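With one protein chain held back, the other chains of the complex are shown just where they sit.
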Amino acid sequence: MVKISDVRQEAKRLLEKGKVRGVVGYVPGTRGGWAIPYLIQEAERAEQLVWDPTCVHNLALFVVEEKKEQAKQKEPDKRPLAVMVKGCDSRAINVLLQEKFINREEVVLLGVSCENSGVVDRRKITHLLHGQQAGEIRFGDNGNIVVVVNSERRIFDPQEVLADRCLECQYNFPVVFDYFYGEKIKKTPPAPYAQVEKLESFSLEKRRQFWEEEMARCLRCYACRSVCPMCYCAECVVDPISFAVEPTTTAEEKAKKIKWIEKSPLLSENFVYHLVRAIHLAGRCVDCGECERVCPEGISIRLLNKKLEREALRLFNYVAGTDSQAPSLLSTFQETDPEDFIW
Amino acid sequence: MNKDHEPRIVAFLCKWCSSAGSDMAGVSRLEYPPNVIPITVMCSGSVSPIYILSAFNLGADGVLVSGCHPGDCHYIKGNMYARRRMALLKELLPYLGLEPERFQMSWVSAAEGVKFTQIIKDFVAQLKPLGPQTYLRRSL
Amino acid sequence: MRKKIGVFVCHCGINIAGTVDVKTVAKELSQYPGIEYAVDYVYMCSDPGQNMIIEKIMEKKLDGVVVACCSPNLHESTFRRAAQSAGLNPFECEIANIREQCSWVHKDKEKATEKAIKITEGVVEKIRWNERLQPIKVPVTKRALIIGGGIAGIQTALDLANSDIEVVLVEKNPSIGGHMIQLSETFPTLDCSQCILTPKMVEVSKHPKVKLYTYSEVQEVSGYVGNFQAKILQKPRYVDPDKCTLCDECSQVCPVVVPNEFDLGLTGRKAVYIPFPQAIPATYTLDIEACPGVLPIACGKCWDVCEPKAINFDMQPEVIEEKVGAVVVATGYDLYDKKNMAEYGYGKYPDVLDGLQFERLLSASGPTRGKILRPSDHMEPKEIVFIQCAGSRDPELHNKYCSRICCMYTAKHAKLYKHHVHDGQAYVFYIDIRAGGKGYEEFVNRSMEEEGVLYLRGKVSKVFEENGKLVVWGVDTLAGQDIEIRADMVVLAMAIRPSSGAEKLAKLLKVAQDSDGFFAEAHPKLRPVESLTAGVFLAGVAQAPKDIPDTVSQAGGAAIKVVSILSQPELLHSPLVARVNKSLCTGCGMCVEVCPFSAISLHEDKAEVNEVLCEGCGTCAATCLRAAIEVKNLTHLQIYDMLGVYLGGLR
Amino acid sequence: MKDNPYLPQLARIVTIKEEVGGSRPIKSFRMQLLNGHRFDFKCGQCAMISVLGKGESMISISSSPLERDYLQFSVLKMGRVTSALHEMEQGSIVGLRGPYGNGFPLEQWTGKNLIFIGGGIGLAPIWSVLQTALRQQNDYGQLSLFYGARTSSDLVFKDELRKLKDTLPVYLSIDVEEPGWTEFVGFVPQNVADKKPSPDNAIAITCGPPIMIKFVIKTIQELGFQDNQIYTTVENKMKCGIGKCGRCNIGPHYICKDGPVYSWAKLKTLPQEY
Partner (left out) sequence: MEKILKKSDLGKWVGKLSAFDCYAPTKENDHWEFNQVTYLDSLPEDYTQVNVPLKKVVLPNREVLFNFEDNRNGGPHIQEVLPEEKEVVVFGVRGCDARGVALLSKIFSESSPDIYFERRKNQLYVVGLSCYPLPGDNCFCLSVGGGPFSTQGMDILLSDIGRKYFVEVLTPKGEKLVELGWEFFAEPNDQDRQDRLRREKKAQEMFNLEIHEAEKKAGVLHHLFEDKIWKTESFRCLKCGICTYLCPTCHCFDIADELASPVPLQGKRVRVWDTCQFPDFTMHSSGHNPRPDKSSRLRQRIMHKFLYFVETYGEIMCTGCGRCVSKCPVGIDIVNILNRVESHEG
């Protein structure tokens, strides 16, 4: 079991010694027992850190955000940032390292194990509790999840409450870290691509129908993109506006910015947006599931990324975020890559 | 479905092999349907997936990407990267319900005028029964 | 201001006009936004046609010209020249191919016309964004670096030096000469290898245009075609070549004996030695690895006896920097490590030799003064077995490729054996005989027919010693029977491997290797002596196994390629190269990884293109997730706008 | 049917004048509505110019409302719309809607000395006031103009400025020394500090890059100008022009309708978000 007191102590020590400029971790949120991401900068606050199955957020995102923030500063604080990372967060960190967005020295990774379990899906819990508020949610034994409702302890089987991504996860403890808390019990999900395969088994017509229904709902609030640690580009290719304006950027350059898709949430544009995003995440998405979690319309974005994750594995034997030194999926090739689809 | 639909095809042809191969088809006075408009690029490796998605978005019924045979790439290995990228796209598009026939990749060398002709014929033939592509097409 | 574009539609006689209604094309285009002028004409490429373009450019002050005609491969340069003569940047002229890709392949006139209009409109959209580019000029250092002093390197050096180009020749061994100097007589003519090579070695060493660095290695190469900087590490020899008189006193007194590399361990040499008598440079070398120490106290006998005081224990490794415009890799080969062939008893039995060792036995200057004697007991072998393809053509266990020269030299070996041992019996195990070369087939046939060498088609499964004989077990697949030969000597035609260190060199030169480790040529057919990196060329076995005649031809080819670069006052490089939009680039390095020409590097977390190395393939552009890099004049926007016209404009 | 505030009227570009070349070009466009109607506006107001297919941009009207023949806009090439505008030719058709904004309270300024202080393209909104005041010179006291740009070629309305010198004091400046330049070298606020215009019965009207405005205000305050003697215009990103799209606000104010003209007395009470 992760002893949160150990994490707190280390966080406190790092802050006291001034070794890090902050600790990104989870603290209790305002509404019920749901954790929120937080940047701790005062040592005393380290006591607030928590680690429980409501720590759903991929904190690698804040490494990205903080990096950009520091870049804007006149006198950037060069000290590293400490971050709590679970399995998927750490893989995201690996991709960031692989893509040289960050250097290893810029982060101190406080690795926490998902304890042979994972994080919960809020929708599932809400559903199971029939509208009652969960007071507290903890890791139980054998991967079970303990939910305290009105001071009554209820124990749930992981299958019932864990986020889908955790049920399909094979990296339930960090792959890169400086400190490690908890146990390394490797999970082997019985069917990591069950949902993808189910969709594949549908007829073309049915798949089309499925996706049309999904995509039609997209509001283009861009929460999926905003939450993704891999979507760190200064300016997304599908943005119609020039974000990355520098003093040297000419009017011509701004005028030439291509509108690959229109801003309107039309079905076709939503499709192209999500397709571009899926392709851009091929070999980079670490299946933290955040995009799907945050979508206010409950669109199955993960199913898209998961498909390409599976193809990367099946066709190219590539798994994202496991090796920060290897070339990226699409910046390398093998002589033996499949080509039976080519005429 | 409109079986008489004349599919609109965009073909990204690499300059050194496939575009030259299509020239060869011309020089040999081979005939193929006029449904295809070629865009000559330097290398199949320069064809970004977003070109293909965009072509569908702008109303293409089919998209062809054609490059040099493995080992013949003028730029050594551009076609190898293309092969990887396109393999993923080829998987992804039908997964979303776009007919797999709508996107095709081929290897055509500068000498293969006949092959190029055949590919276009086959491509058009396989697109015709599908009718117009409206799935990703922008309709304002 | 918006560009004023002119469109010139060619009839090409009836070649285009027969299928495409060129008048309609010109008319439609004349109404297309931004078109200043559009016209059709019977032969645009003719003088009057070109003159018309020139006149109209000047008259209408056009800043873009689209010629709708045949394939750009045919007349792009013609029309660009014409445009240029009218004061237009050549990149403001583009071709719309409405012949090969339209009129010649379609019959339906209406549809062909429609397609021709689209094609032309697309090119109009493209040219709107074309930039006026100037060729990139690259200054050239008129010197060449040749790495490897075998016959390949020597020949290239001589060809270049004789073309008045300065050459820096780097050889890692104490002497140049490579493997050829180890050979006895060479097929197919059986002339003495040393006799033909030594004069060349001398010539190269004396040539005023050649700077020779032996006992040296290339440590670092930076820059690009026309402008490489090489760092060469010269190892200390501890003997001053200028003072050394080759008196051999030092070697006489040296107490240390180590195996002699030149004789492949068949003899020994001292710690201070000369690799072979005709070595170039003609000097002794002190092998510091073998010498008990540079400290005179440790031994110092050689120093004591050296009259001209050529021995100098204080010599230090030296790094020399050379600027060159081109590089030739001629690093040759090593034999496949015989330890890999345990089944043939190599290493265990002294009388199992490899081909080069046998060459040394055959050589008049070799350890046995040209007599064929068994290393174990100095007896003349009466039964000798040659095994071809040892380690070649065996994709499962060894190398998948054919080493190409073994058939020939085995035939030579068997023949020479017979010349030496008239009553001996030679057997050759082979898979098949590959003797493609002028006079080669005849050479092998002679050895079979005239010399009575027994060729057995099949593989040898095992070689072992029994009662002082080497028992060879094999199969004769033609006769379909197992064979056992009790031989006195076994010679293995070991596979040819890229020389050790090839990988390191490839990395440092940023040139590719093929899957077998040989240096990869740019194109297997059309660019066999060029590497994938501009300005780096290949000669000899470094590129692939080959014999001396092929090596020498390739060396000559490499030399002329170098000359063709270095003879220019400056290199002109196409300006259609990649450009980075720094505000979008995140420095992920994916473009760096994919660029086939290593033209991109990261500086301060941003990609930077070396325009001289970039060939404009655009692989980077498709790889970059952020559209932060693209090739000039074929940008994403140009493609997008072309797509827009092809697909959007519903008429 | 009610007016549709989003529907532009079509207008023809009647003349185009290149004011500034180089990498930050400025052109002045004179336009007439196609339907022959007049476009009634006040000095300091702006209009949304549409280049169909590219979008809209809010541009100050730089001609005087008294000018009945045309509307003038002076536009710096900045991005998508303004680049497209710069590509247009005489006779091209654009869309116009507006006018938007509050405009300068000229009616309150009768009898006062008006000091115009502009920088770069910031002269455009002021120009309308200046032209109007010139035409009704009897209504006002002394007029004077301070104007500066980075280099002499970045100055707009060069010809007009030359003529203007005969009528009123014109103090030009450029940021760095240039051969042949005989007037002030330095930033606009420095020029103002150098010439020391009197605050007595005066109104200072300033527009230019935000940083310039900041220092101009500081400078003239030091010269004794009161907050309500200082007027400026602010520029925030705009889309609708009618206070609905939500982006141009400074606190509760929507610049497109409550601005863009502010007295410093008012502006300083608002959040500093512009």
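First chain written, first letter: the chains are A, B, C and D, and each begins at residue 1.
Methods note: a residue touches a chain if its C-beta (ideal position, glycine included) is under 8 Å from a C-beta of that chain, and two chains touch if they have at least 3 such contacts.
As the structure is a prediction and not an experimental result, all values here were calculated from the model.
One chain is not depicted; across the entire complex it touches A, B, C, D. For the chain missing from the display, the contacting residue among A:Val50, A:Cys169, A:Val238 or A:Leu266 is A:Leu266, taking the whole complex into account.
When the omitted chain is restored, the residue from A:Val63, A:Val147 or A:Val227 that touches it is A:Val227. Although one chain is not drawn, its touching partners on chain C can still be listed: residues 31-33, 121, 641, 644-645, 648-650. In the full complex, chain A touches the omitted chain through residues 29-32, 34, 36-39, 57, 61-62, 69, 123, 127, 131, 133, 217, 219-223, 225-227, 239-243, 245-247, 249, 251, 254, 262-266, 290, 293-294, 296-298. Although one chain is not shown, part of chain B still touches it, namely residues 138, 140.
Basically, only the chains that are shown with their structure count from here on.
More C-beta pairs in contact connect the chains of B-C than those of the other pair, out of B-C and A-C. Inter-chain centre distance (chain C to chain D, centres taken as mean C-alpha positions): 67 Å. Annotation: 35 Å between the Cα-based centres of chain A and chain B. Shown for chain B are the residues that touch two or more other chains, namely 49-50, 54, 77, 81, 85. Of all residues in chain A, those touching 2 or more other chains are 237, 260, 330-331, 335, listed in ascending order. Chain C makes touch with chain A in their complex at residues 129, 515, 581-584, 586-591, 593-594, 602, 605, 623, 625-627, 636-637, 640. Against chain C, the residues of chain A that register as touching in their complex are 99-101, 232-235, 237, 244-246, 248-249, 253, 256, 258, 260, 280, 327-328, 330-332, 335.
Interface of chain D with chain A (complex): residues 23-24, 77-80, 82-84.
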